[in-house]
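Some notes on the structure that comes next.
For this depiction, one protein chain was excluded, whereas all remaining protein chains were kept in their positions.
In this document, chain identifiers A, B and C correspond to the written order of the chains, with residue numbering beginning at 1 in each.
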Amino acid sequence: MSEQNLHPAQQDQTEHHIVSPIIYIAVGAALLVLTATTVGVSFIDLGIFNPIVALAIAVIKAVLVVLFFMHVKYSTKLTKLTVIAGVFVFLGLISMTMADYISRAWGRW
Amino acid sequence: MSAATIVVLPDQSTARIPKMNFITRENGLLSWLLTGDHKRIATLYLISITFFFFIGGALAGLIRLELLTPQTDLVAADTYNKLFTMHGVIMIFFFLVPSVPATLGNFLIPMMVGAKDLALPKVNLLSWYLYIIAGIMAIYTMAAGGVDTGWTFTTPLSTHYLNTHVISTGLAIFVAGFSSIFTGLNFIVTIHKMRCPGMTWFRLPLFVWSNYAASILMVLGTPVLAITLVLIVLERTVGIGVFDPAKGGDPLLFQHLFWFYSHPAVYIMILPGMGVISEVVSTFSRKRVFGYTAVAFSSVAIAVFGFFVWAHHMFIMGISNYAVLVFSLLTMLVAVPSAIKIFNWAFTLYKGSITFETPMLYAFGFMGLFTIGGMTGVFLGASGTDIHLTETYFIVAHFHFVMVGGMLMAFLAGIHFWWPKWTGRMYPEKISQLAAVVTFIGFNLTFFPQFILGTLGMPRRYAAYPPEFQILNVFSTAGATILGIGYLLPVLYLTWSLKYGAIAGNNPWQATGLEWQTQSPPLTENFLEIPIMDHEAYDYEWLERMQQKEVASVG
Amino acid sequence: MNQISPVLWQFLVKWLTNFALFPPEASKIAPQMDALYFFMVLVSLVGLTIVVLLIVSFSLLYSKKRHPVAVQIEGSTLLEATWTIIPLGLFLVMFVWGALLYFRIYTPPANAMNIYIVGKQWMWKAEHPGGQHEINSLHVPTGQAVQLTLISQDVFHSFSIPAFRVKREAIPGRYTTVWFEATTPGTYHLFCTQYCGTNHSQMIGDIVVMTPDDFRIWLAGSTSGNSLAQDGERLFASLSCNACHNPRADSRGPNLANVYGSRLTLSTGQTITADDAYLRQSILNPSAHNIQGYAPIMPTYQGQISEEGVIALVEYLKNLNSDYRIQQTLNTTELPAANEGSAAPAGKSPAAQGEVKP
Partner (left out) sequence: MSDSPAIPHGAQVEADSAHHEHPSYQRHHFVTFEQQADTTNFAMWLFLLTEIMFFGGLFTAYLIMRNWYYPAFVAASHQLNIGWGTANTAVLITSSFTMAMGVWCAETRRKAGLVLCLGLTFILGLAFLGIKSIEYHEKWEKHHIPGLHYSIKSFVDPASDPEVYKSYPQDTGLQLDMANKTELYFFLYFAMTGMHALHMIIGIAILGFMIFRARAGAYTTGHVTFVENFGLYWHFVDIIWIFLFPLLYLISRHQ
């Protein structure tokens, strides 16, 4: 194919980025530390905050995995958008279903 | 009809179907069954979905015959229940969902974006095999005695109160679901990554846009149905209780999860059809689609909003009032993009140069019937009128106007439009126009009386009904007979045309899409060399310039 | 015509006499529903006419014969905005109008007469407060708001009265309500509209609307002896509910007099209104709402009482406005020994004696 007319598929390509093992080690260690933290926190009675803290830590861990192990930090906008779209619809399913269940208890009006 | 036509066929005395094309490339059954070529897979799909369409159609015929009289005289109530269940399952999961995407989409999207094939040919083939496996399971279910849950599988009826083949049907739909996930995934990847040079997003034909929107729904919606069906199967086999009120589960949770897929599924079915209409209307009025961007974005808007309206199927089931408000409002919002599309298509005709070939007739039919179907959807989306009209024949008529009047019309428009590209041959024009008119009349006669029946309160899924509803049911059954003829005709003359049709040449309709700039039937690689898109979509002036250049160079 | 084919003639006459195009309006809400319905029909017709007119007139004006060369038009933001905003506005009107109607239909007035409806495959059972049982029919008076409290014994059913324009699903395990006020005496269709299994289409019945006087006569003529509350009272005693739920100072359960409609504080600290659903839940799944100050010892009666029994109990508790009745049952617990064996008044088979018709 002609070199002038770049295939559009190539336009949003980034150069393939090789993540350094140091980052992997750091992230892996951070994940293990966070696991220990979340287990530790679960032994402290925080009342309503126990689930919140546990889920917050889980989200942080998931974000770390997605960004570094799954290379999203170094990926194209398209990949980032894909991840966001998935999370959006997932949260849509959960939140809108939950909204029905929770608001049923509010009574008629 | 006007004698004026845009059809330009090559000189029939010298014209030949190109020796080398995707059909003749390889021979033998294996070369078809192991193919990676999107056009061959599309052909396989076309044959399979036509088969299932006529099974579903036969079931519909039996349903209509039974409803000719108020009593259960043709079949017993339980047989009737199996008939409408299998009709729903087959028509929805084995015809409507794969209809335009898996056949026309599969055939056209790579060509429209200027690629040699879909991004993942093997996954594409896998998707067809999954479809076939699912189809075999569905046929097994029918042969083994059928299933009578209704296609909606309402719990706890489907899990604890019926003794028919719910599990095999559930698994069949599960497998068919993955077939559609893989098709959708393949389309999204192809549209993002396989566009030819110069093919920017806003140069894509609208058919590609609408299939893209439908694919998003397939990829994100179908898995929820899959897990729901797994839970149904587990509920029946192990008795898990998540949907069983006796064990503390909640049948409404099933409704939520089921409709989270099954409402977007409606858009999965209709969006690709809308894409077909955009192509056809533009081509036969020789004019760029009015407000290209609005039509393109309205597809995406339907896809996005379409995810968040599912609970309007549950207004009378006791969901919270607040949820009713939110879902009703969102339903109203999702109706707007459809209205935009209708008016944009209508205005595409404005100052065009219109001809009335068969695809255009089907497209006109679509526009009229889809307007009715869409507007009656608003009746059901408004929470108040929904109370009276839901679960009656009104809703049956509504979704048949959208699915049959809309989608099937669009499918037939598309098949007639791209048939010359697919096979290299034309079909007889007069008889196909007749078929389009017959279909339109038959359709209206079948389904319009059902709106009145629904308003009267006749419930859906009734094998027997009060005698005062009979006269309208007789109209409906009579219409169904005409409709049946309307659907049989294309099968006959299209099959005939395979051998005897006139040679179509590359571009019989003088259309602008990239798919028309290659030979008919296309090469396995679609194009001799990768095309470069140097003009906007639906640029008829570009087409003219190019043709003049060709004439000049030949001359 | 008559000479040509008498059979056909008969057939046509039969058809035309039975032919209906629009359902009767027999409730107060029906005209309101129809107003919105016809507004929507009007909007649809106008919309459809516009679309068809556009297609037809453009087809005529700009057919290839008349207009051989198309004029390329990109679009028009103004026009597109018009047909975005106008439909949106109309849809929003329909949304608001529809929502108002929805809440009217599903919000019963305070003075409504309550009738319990139990759906099961494939029949409707109605329980009047006076103890009248009906199967596949419902007698209601005109001019009186009637609230239906629906529940299903097995699968989803849907209680639909087209002439009243109301419909509500009967769901297993949960009460739902709907109300109407009938206006015209007559007999109307009752349908189950939610597909519920083999004989779904047989789950039909009659709504008999009577003048208040006729209705009183009917009520008197079809009583089964006990009122629903009295049935509940017996059940209350036979299940020994009063062993814990009594006004004594050392009672193990909360006193239930005047409990209906009151705000209760749960052991979790939340407060909750004791409505029908709450009472039902407390009998079948008591642990879901443990009351503050009481040990969670209430056993579950799931599987021991039929839906009708629960309804009788709920009705009893609703009418329980003094301690006196409980004390009565305490004193007479031993008395209705004949009732001891059958846990539920359903054991008395309302099916056998319920369908007394006037």
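For this structure, a couple of remarks:
Here is the rule we use: a contact is a pair of C-beta atoms (placed from the backbone, for glycine too) under 8 Å apart; a residue touches a chain by one contact, two chains touch by 3 or more.
Given the structure is predicted, the values throughout are model-derived calculations rather than measurements.
The missing chain, though absent from the view, touches A, B, C when the full complex is examined.
Shown as candidates are B:125, B:157 or B:185; the residue that touches the absent chain is B:185. For the chain left out of this panel, the touching residue among B:240, B:489 or B:546 is B:240.
Against the chain not displayed here, subunit B makes contact via residues 115-117, 119-121, 123, 181, 185-186, 188-189, 192-194, 219-224, 226-228, 231, 234, 238-242, 247-250, 253, 256-257, 260, 525, 530.
Touching residues on subunit A toward the chain that is not drawn are 1, 7, 9-10, 13, 15-16, 18-21, 24-25, 27-28, 31-32, 35-36, 38-39, 42-47, 50-51, 54-55, 57-58, 61-62, 65-66, 68-71, 76, 78-79, 82-83, 85-87, 89-90, 93-94, 97-98, 101-102. In the full complex, subunit C touches the hidden chain at residues 284-288, 296-300, 302.
Here is the rule we use: only the chains that are shown with their structure count from here on.
A separation of 37 Å divides the Cα centre of subunit B from that of subunit C.
Within subunit C, residues 103, 106 each touch two or more of the remaining chains.
Across the assembly, subunit A contributes residues 108-109 that each touch 2 or more other chains. Per the touch definition, subunit B reaches subunit A in the complex via residues 192-200, 216, 220, 224, 253, 256-257, 260, 307-308, 311, 319-323, 326, 529-530, 532. Interface of subunit C with subunit B (complex): residues 15-16, 18-23, 33, 36-37, 40, 43-44, 47-48, 51-52, 54-55, 58-59, 62-65, 67-76, 79-80, 83-84, 87-88, 91-92, 94-95, 97-106, 121, 154-156, 158, 160, 162-163, 165-169, 171-174, 176, 189, 191-202, 204, 285. Subunit A makes touch with subunit B in their complex at residues 1-2, 5-9, 78, 85-86, 89, 92-93, 96-97, 99-104, 106, 108-109.
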